[in-house]
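So that we are looking at the same thing, I have put the structure below in structure tokens.
Removed from the display is one protein chain of the complex; every other protein chain stays in position.
A, B, C and D label the chains in the order they appear, each numbered from 1.
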Amino acid sequence: MAIDWFRFGSPQAFFPVAGKMVPWFAFLAVAFALPGLYLGFFVAPTDATQGESYRIIFIHVPAAWMSMFLYLVMAGWAGLGLVLNTRLSGMMASAIAPTGAMFTFVALWSGALWGKPTWGTWWVWDARLTSELILLFLYLGFIALKAAFADPQRADRAGAILALLGAVNVPIIYFSVQWWNTLHQGASVSLTRAPSMAATMLAAMLLMALAAWMYSIAVALARVRSIILERERDMAWVRMSAGT
Amino acid sequence: MAGFALLVRRDLRLALRRRGDIVNVLVFFVIVASLFALGVGPEPNQLRAMAAGVVWVAALLAAMLSLPRLFAADLADGTLEQLLVSPQPVLVVVAAKIAAHWLLTGLPLALVAPLIGLQYHLPANALGLLLVSLLIGTPVLSLLGAAGAALVLGARGAGVLLGLLLLPLYVPVLVFGAGAVTAALAGIDPGAHLSLLGAFLAVSSLVGPWAACAALRVALD
Amino acid sequence: MAGFALLVRRDLRLALRRRGDIVNVLVFFVIVASLFALGVGPEPNQLRAMAAGVVWVAALLAAMLSLPRLFAADLADGTLEQLLVSPQPVLVVVAAKIAAHWLLTGLPLALVAPLIGLQYHLPANALGLLLVSLLIGTPVLSLLGAAGAALVLGARGAGVLLGLLLLPLYVPVLVFGAGAVTAALAGIDPGAHLSLLGAFLAVSSLVGPWAACAALRVALD
Amino acid sequence: MLEATALACERGGLRLFSDLDLALEGGSLLRVRGPNGSGKTSLLRILAGLTRPAAGSVRWRGRALDEEYGREMLFIGHAAAVSDDLTVLENLEFTVDLFQMTTNQHRNREALELFGLERVAQVPARYLSQGQRRRAALARLALSRAVPLWLLDEPFAALDSDAVERVSELAAAHLAAGGMLVLTSHQEFSIAAPATQLIELEG
Partner (left out) sequence: MLEATALACERGGLRLFSDLDLALEGGSLLRVRGPNGSGKTSLLRILAGLTRPAAGSVRWRGRALDEEYGREMLFIGHAAAVSDDLTVLENLEFTVDLFQMTTNQHRNREALELFGLERVAQVPARYLSQGQRRRAALARLALSRAVPLWLLDEPFAALDSDAVERVSELAAAHLAAGGMLVLTSHQEFSIAAPATQLIELEG
């Protein structure tokens, strides 16, 4: 058992597997995004109070979900690497970080754009917004810390500790609307509306979330392949498959 | 326990040997506080509104400026190596470092903060609250700071990198700490802020030392 | 001149080796800027009023956090010794260190400051002025900073001590730099502030490197 | 007492050594030899429990290394572990307390005298010469008779012939009393030992 696990965790074994999976997930991402965008921007009815601006929700909510979820996945990989000392884990964490940062940024940006028409300001320092901003800084800190070490092994381990430390922030983001009185929406606003409206909105949102998922997997796998190549360039198997 | 006391005593002695680390922190604090007033403007009302923020930012800076050396000197001269092979648990070593750091930065700052508050025209109840919020909040700065300082050991440009890692984590402390005082000024009950600060202290006293220990082991591997 | 270029190139290479020193400064800057807004409050008008102050304080902090390492690393590994016995005049060595420090902290900060200003609702003319004041003022931070960093070489708790030495010297820069922008916002001609800043630059470019040279010789005696 | 099996060490993707076994009993001196960069320091750090080996394990009295090990082992590496701002005496006293060694003021003074440091006992370590700094680190050997395992990395570097002799005498007495000693050294030395082992690492 243990041996199988470690073999799966070896970059050499993972490299071709990842290569095969990338196109599939890329395809799925497009396959979910197209109907999702169509439903969200053409089928779902105009909101009574917010007008058309509410349609940002189809970008905003999936991005916000992914930003938190990817952080947990990243911290999970990093922690695994710290405990089991597998090389691949650190590479996976590195591969996920930029995508996570991107989604965090998109969530912040789309939220800000949305805030202008609804709240009358694009930014307030409330608990959810602040903790989401901290999430962005944590991603950036993780990337910066890893880049600051010349030795990749050491970078992996230091990065893993930071990732685990920052994981505390994720539940704070999620529950902040309950813990503090804030301007930001609580969960499930859409579910309390008229059933038909909620159904299309929910479908569009879920499709977009799935698309974001698939996109994240595809990009992370593609990125981990180039990280593997860079880190293991001196190893025999890379040189052989590169034909030199 | 003997090990903890020994290590705290060593750090305090090293700091006092320079006849001034604590004095430095205090003078530094005063300078930062006046600097802010200069940078923003002299209106008494505006001053009162920002007093807590300024005191807290100053505390934060004093902590940050002293953090890069928390482990670096011991790493360079080989002492850290000895601390790790010694019979003392690493957690005790880290806890002692954190305690010494707080005694040298957080505590003096907390004690002198009411004086600064006076200069900023804060009323008495707000002054007391400022002190309490600092006493709860500054240990968090040392706890998380130790983790950050251990993480950047051996990395280049450690100073700025440390700022980058720590400032976002320090933000909530700042918000709740300053928030408690501002709430009191506005006549709102500051209890919520203080309890959040306390929760933060609890979480960081669990997470901070653990992360620092792990990071030290990595740095010396 | 060749020596100057050689030394600047070395410092830049050391910084860029980590693919991040400049990026770190920028991210740090962004973090500080948002942090300040947090500490003081969200009113747009108040934000505009303090924008220049915040940007300047951030510049000052980034400079200060990176200063303790300006000479310390070279002292510890013996490189400083070699620089002093080399055929390069010490003044060239110091000038190169200062230039590299500015290129790595002051310049990127100055270039990104207008973006921060935008977030703080500054109008266009104030943005330009902010850039100009930083371009004149940040070299002062590096010039005086080098002197301070050389003075505290070998002292423990150097970080806080350095803050203590430098902050009072940095205050005028901050006042005139932020003052220029605030003046422009109030419709007053900022020329006076800028020329004072210029005078400060002139004086510190005479005094700073010389003091740094002398301090280095003492540190290595 | 000290056993290591199938040790391997990797640095920067390079194998320094692998499949290294060793077993040390009371009274044995183990010398680790090899050219610069062959992994001697790395091996000693693994034995001290500082570095994780890439493979294999180290056992002390049949058990894996734990905090107790710190009381039974003494490691002196390249860095002297002497704080610049403490005096020589304070440095020694700190080490003694840290490792919970049984000693007293009088014996501490004697240890410093043995290493010719009595004149600089009150001088902050910052001002010591290279060799004096090494001596200050090695002074604890005179108080460590009770510590069974000594791991010394290049103990003779920077020492004058007098100090080399002092260290050799202490090491010989330690071995004669049933202690164990692992050391690396590029210089030749003469330490009388009941049993001697040699590990040669290749560059």
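Quick note on the criterion: a contact is a pair of C-beta atoms (placed from the backbone, for glycine too) under 8 Å apart; a residue touches a chain by one contact, two chains touch by 3 or more.
These figures come from a predicted structure and were not determined experimentally.
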### Message
One chain isn't shown here. Among C:I31, C:L70, C:L83 or C:A183, which residue touches it?
### Response
C:L83
### Query
In the full complex, which of D:L65, D:A81, D:V120 or D:A142 touches the chain missing from this view?
D:V120
### Residues belonging to subunit D that touch the chain removed from view
11-12, 34-37, 40-41, 78, 116, 120, 123, 127-132, 134-135, 154, 157-164, 186-187, 203
#### Entry: subunit C, residues in touch with the chain not shown (by the definition above)
2-3, 6-7, 10, 13-14, 17-18, 73-74, 76-79, 81-89, 220-221
### Task
Spell out, residue by residue, where the missing chain touches subunit A.
150-151
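Keep in mind that, in the parts below, only the chains that are shown with their structure count from here on.
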### Message
Using mean CA coordinates as chain centres, what's the gap between subunit C and subunit D in Å?
### Response
45
### Task
Name the residues of subunit A that each touch 2 or more other chains.
125, 130, 133, 137, 140, 144, 148
### Query
Which subunit D residues touch at least two other chains?
52, 84-85
